[in-house]
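Note that this is a trimmed complex: some chains were dropped, and none of the rest were shifted.
By letter and in written order, the chains are A, B and C; residue numbering begins at 1 in each of them.
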């Protein structure tokens, strides 16, 4: 069993209205010195088998085809032994 | 001013022809610098300048007793009595939606809403008119669900109900989906605002979102057709923030209640360039701004980028001198950044400084109105006569008419659209008296008896066969839908979606369609108050069906006249106003059953159309009409079926007998125009006969409402279906096409 | 009686509540701006629908920190009546004034439609004009209305009779199809233990005039007015 941790983030320069709103909310709560807040997705996909390299290739393809929107998002991921 | 070296390639890459560039040189009396070139290229793009369409649009009727503002402002304005003004406009967001369906559609909604509240009106409703390729194709399903998701995501959050629209699917739209959105707002007649700068030295204030590199050259992109390399244009996608737009609506309307504002303009296509140039040229003034004061989201932005950015949710406001503080306070209350970036000046120059250093200086009118006007070559497509030829004798009659009807009901073009409008809040503001699902949506107006009825319509398949008649029918059907809702048609806005105007055949389609719209609007006394032209809807030479979309507004003096399309009670009489001819050309039936797109669209006699609409409206106002539903895609059989299904309280049956000796499939599924199916109490039948006779409109008593089956008998055909089977087919058409 | 309607940036049902209270019920209503820590002497506080702060991060997550919410909490603490509809319900759960949380609809999309609700308890100031088991009709309009609470919490709700409305079909049956968002145990509305705070996803203000299709929503206002009159 393997676990893929996938991080989907907005491309630099793409407006992150949610992040900006959360930033000012944190500031009104009294938190200071916040440069900026960007909010993306964190996906955990658990996969059968334990062939890391094959898994990496599959996850790469999942991101390309479905999990990330190439127009406005970037992605990165790690594949670990389950539980890891 | 620094002299730039403008190469022919640079000019071309800005979508400007050599002649257009010479015109710029002549206007300026010198070579433009890069920023100025960018400003011209955006403002002189087809999208902003209407250079290929304006000479034809000028032929449309735009005047009428109720028209307070025709084309030329952010939106059209109608006097609807009680001291109220109705403000409405339709816009296309086809190209951005093709590139990024969710954000493209979302920002389309945001943009049209801004057009409405900049005039001082509170936006009360949005409509969406959509076209996609067949849903059998995964790419089209992705675009469809992305677009609907974007309209829902933005409209629901910003708090303007989306109460109606259209959704039509056909192969040509695979080459470019259409996303047209209309917004309607209500203002006090004496509190309208216009985007005209005025008062030398009045401050020019920037409000709303910070400026990023979003959509730079979106305006030029919206004017370029796609090739396979469209992906490279992707970085120009804008992202919408409905929350900030909601704040802008509230803050602007709050300010417009006072006397601090002179003019308001949103920053849409061509951003700061368009907003400053149009405000100045409309007001006959100049404007000077310093980019140093423009709030920005990204580092190192150049004047070129700042002037052309299409970041969303930004407005430009001209305030009275001395009002700055009050204006700032209101925006602060709503947590919006506002910055004075310049002032109104004498003379017509648009001067752009960067930390005091001049970076651009151009006559505002040259940008706003100086683009050339083209009469491009026009020629009908060679195949047009072939397309229009239809030999009915070669088409076998259906073996089973019930099966044929079920096939039509399953077609996404006819099927229940609830999966779409269920995703939209269509009840907010408590105005929705007739909800989506009926011919026209009826919205009551606060503080009075009055209500408005609205519909958006446009059949691209008809227009492909005959753009003139297709456009004429679009106007007639929109008015007919409004009449079925109980409304008196008042005026239209429109969105004209076509391929590349540089192709004579496309240009011919456009000119014919504009003729048709003008003809229809003159005949029905519904002037054109505004609209939008979207050319270059094609990929690698494959163009969409020519698709003029009409947004019609109607008025009800008393909301009690509000009428929907659903049968009400057992025993009511069902009748047909108008007559059915043997017309199957360009019909949904041909497309669904034979995969054919050919033949002449149905004929339209404007005098008859008027008479049918008059009769229906008169009957409604006398309280005779329990339901009214016009015949459109799918013909009489589908119209009757739609009156049985989708109503609150579950389906209701009907039992009708059709006279007439024409081909049974034409009788059932033909799309003859100027027909309305009404239901009424038996006791009211004589009165309806009188009205029809007085207007010389054919009236046929078809049968009665009731039972648990859909029964339809003709001389040579029979349909007898259980309601639940019919409803299942009708609801299956769009089910699970939108994804989660 | 005077109703105070809280307005957050991004709220949008406030005008609708105001219209129903003033024009239909002929009672008083005032708006309470979220930045002001003052309830203006309201007898009942309403948190309306909308997308407060864009519903960014989580629905209601940011709104709960508005100054006015401290007052709302104090008011509830003293036994004042607080009604949260739609976004208002989401805010009340985030603020801890009501148990549980509201998650993305199981269908994953926004739904605006009429639903049937079964009254599960008439023993609240908001439902006293209704009978247990009575079926009423109101619209919903939300993308995140799936009620969730852990097992222990759910048991407490049931034991204390805190489930006030459940989604049902027109006959009152708790069928799968009748649950529009996948809410746990069909929960559409809950109250706090003290029963003076109610949250529900449906929109009673959209069902207060015959011309709009139902008057059932008025039963909630009637209950409130009746309660306040006796107090």
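As a working rule, a contact is a pair of C-beta atoms (placed from the backbone, for glycine too) under 8 Å apart; a residue touches a chain by one contact, two chains touch by 3 or more.
The model shown is predicted, which means the values in this text are computed figures rather than measured ones.
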Checklist line | Chain composition of the complete assembly in this structure file | finding: A x2, B x1, C x1
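FYI, only the chains that are shown with their structure count from here on.
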Note to self: With centres defined as the mean C-alpha position, give me the chain B-chain C separation in Å.
What the structure shows: 36
Item checked: Per-residue multi-chain contacts in chain A, two or more chains -> 17, 21
Notebook entry, point to check: Using the touch rule from the top of the page, what residues of chain C touch 2 or more other chains?
Noted result: 53-54, 56
Item checked: Residue ranges of chain B touching chain C (in the complex, touch as defined) -> 149, 152-153, 156-157, 159, 241-244, 246-247, 333-335, 421-430, 432-433, 444, 446, 559, 648, 738, 740
Notebook entry, point to check: Which residues, counting only chain C, touch chain A once they are in their complex?
Noted result: 53-54, 56-57, 62, 65
Notebook entry, point to check: Which positions of chain A touch chain C when the two form their complex?
Noted result: 17-18, 21-22, 25, 28-29, 39
